[in-house]
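Below you will find the structure I want to go over with you.
Removed: one protein chain of the complex. Kept in place: all other protein chains.
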Amino acid sequence: MADGTTTAELDAPGDLVSVADRLDGWLEELDEPETLVEGRREAWERYRELPMPQTASEEWRYTDVEDLRPEDFGFVEPEAARSVEIEDLPATVQEVLAGEQDRSGVAVQVDAGEVYRRLDPELEEQGVVFAPIVEVARERPELLEDRLFSSEVTDAEEKFWTLHRAIFSGGYLLYVPENVRVPEPVHAFRYLEREDAIVGSHTLVVAERGAEVTCVEEFLSPDLEETSLSVGGVEVFAGENATVRYISLQRYGRGVEHYSVQHATTGKDSHLSGFNVALGSDRHRADVTSHVEGPGSESEMLALWFGDGDQHIDHHTLQYHKAPHAYSDLLYKGALTDRGRSVFRGVIRVAQEAQLTDAYQTNRNLLLSEDSHANALPNLEIEADDVRCSHGATVGQVDESQLFYLKSRGLTPLQAERLLVFGFFEEVLGRVPVEGVRSRVRSAIERKLGF
Amino acid sequence: MSEFTTVATVDDLSEGELMGVEVDGREIVLANRGGTVYALEDCCSHEEFPLSDGEITGDQLTCALHGARFDLETGEAKALPAVMPVDTFECRVEGDEIQVKVGD
Partner (left out) sequence: MPANETVEELNLDDYQYDFVTKDEPVYKAEKGLSEDVVRQISYHKEEPEWMLDYRLNALEIFNSKPMPDWGADLSDLNLDEIYFYLRPADRMERSWDDVDDEIKETFERLGIPEAERETLAGVGAQYESEMVYHSLKEQWEEQGVVFESIEDGLQMYPDLFKEHFSTVIPPNDNKFAALNSAVWSGGSFVYIPKGVDVDIPLQAYFRVNAEQMGQFERTLIIAEEGSKAHYIEGCTAPVYSTESFHSGVIEIVVKENAHFQYTTIQNWANNMFNLVTQRAKVHSNAKMEWLDGNLGSKATMKYPSCFLVGEGAHGSVLSVAYAGDGQHQDTGGKVIHAAPNTTSQITSKSISKGTGRSSYRGLCQVYEGAENSKSNVECDALLLSETSRTDTYPYIDIDENQATIGHEATVSKVGEEQLFYLMSRGLDEEEAMAMIVRGFIEPIAKKLPLEYAIELNRLIELEMEGSVG
């Protein structure tokens, strides 16, 4: 079931021209700083050289995009920021906004244009920046230097990454200066309502030494008749001793395919936490990398998904340890019902210089229906010798003995199963420090379980 | 109600040959073994691959990808790596027409 069921028509959408037909000319007339335009042009050229990922490759074996032609989708040009009143925002967004008061910043983007943004003025005074990337590129380009699109992506990620770089729209920089603590989450909503369209949001989070921030990115849409693509990119940098939490909450309606490439880098003694939730869309594919580059740093990677109908949910992760004495812990849990299908492929890679690494990886899958299907591929590649690494993956159904126990206490089989599914997810949810996110995820799961 | 559909003529399929056809959206492989025509699901049960790219080996159909073999008559898996059968369809020759019946 879709989370967004209403469409707020801010503008009547006109006909879209495909990316392939529009991009060349558009790049010529684009009113953006030259570095951005040049970056888009390079990425677009590279994109056109690269073939679509093939199922013959390890990384795309279970997600077939061979026939997908992203360049034929309608190109939604990034629009200049507009200001609308809260009551003009899509109802689903309003609902979420009303439910939570405690935010240090909020931004709302509809399709490719920003419609609303607010940042706590006190934080602004302390030097926190929460602004569109295009605006930052004009006014404070030094904040983007060596950071924006600097991630070393793998061959398997490059096709969608170059596409994202060429077409990205309405991306944000969230910048937190040294020793500044952003007390409440900064929340960016990405609302998609155009059909047959392609959009790409970029999120860049930079926390300087000793800074602390939580960034929530939430993807919403109504159910769409004609498929639209969301091709996102995320880059997170945690400076020395900084604490950064990044949460991606994907609650698109049906008819959307979401592809996301996420790279996070830890500085010395920093704490990084990433949480990916996939509940909506027809197809969700996220490539999530944690570059553990700071000695003594910690990286926590969490994810939760619940696939129903014909949903296809694919997570690829890499815990790349390049510095000694660091710690990473991954916990990805997913449940499937109906004809849902999931893929998890996770790699722990420990370079030779990353001695005294502690790295863990756990993937648990719950199959609730006969026609659901899960693939799990947890990998270890260890080149250092003084390490503690382990991984585990399980696929199974709800525990019979627990089910039996609950039924003996008077619960119906359906109630008992729901309770156990909740219990299954609580292990992940309990580690997420944002109450609003927890409650929205819980209610989405309830809806999927048919409460 | 399903009925026989004409999918090819006998001239299209000489002895020892395979050909892929489509009936009601189902991919079907026709196999002519010694003048008898068999119709099976055109998809190997091991890893989805068209059996029409394979070959007839005795009374079996061999998949070109990994060598799995299926009984032409029953669709039963006869050689690993396939373990599951493929569907079979009723097939007849009427005059010079090859006809296949796809169940509901």
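Each chain gets a letter, A and B, in the order it is written, and its residues are counted from 1.
The rule is simple: a contact is a pair of C-beta atoms (placed from the backbone, for glycine too) under 8 Å apart; a residue touches a chain by one contact, two chains touch by 3 or more.
As the structure is a computational prediction, the values presented were derived from the model and not from experiment.
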- Task: Could you list, sorted by label, every displayed chain in contact with the chain left out?
- Result: A, B
- Item | Of B:V7, B:C63 or B:C91, the residue in touch with the unshown chain | B:C63
- Task: Quick one: say which of A:V17, A:L143 or A:L380 touches the chain that got left out.
- Result: A:L380
- In the whole complex, of A:L367, A:V432 or A:I445, the residue touching the missing chain would be A:L367
- Going by the touch rule given at the top, which residues of chain B touch the chain that is not shown? 62-69, 78-81, 83-84
- Task: Touching the hidden chain in the full complex, which residues of chain A are there? Just list them.
- Result: 58, 352, 355, 365, 367-397
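By our rule, only the chains that are shown with their structure count from here on.
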- Query: What whole-Å value do you get for the distance between chain A and chain B if each is reduced to the mean of its CA atoms?
  - Reply: 45
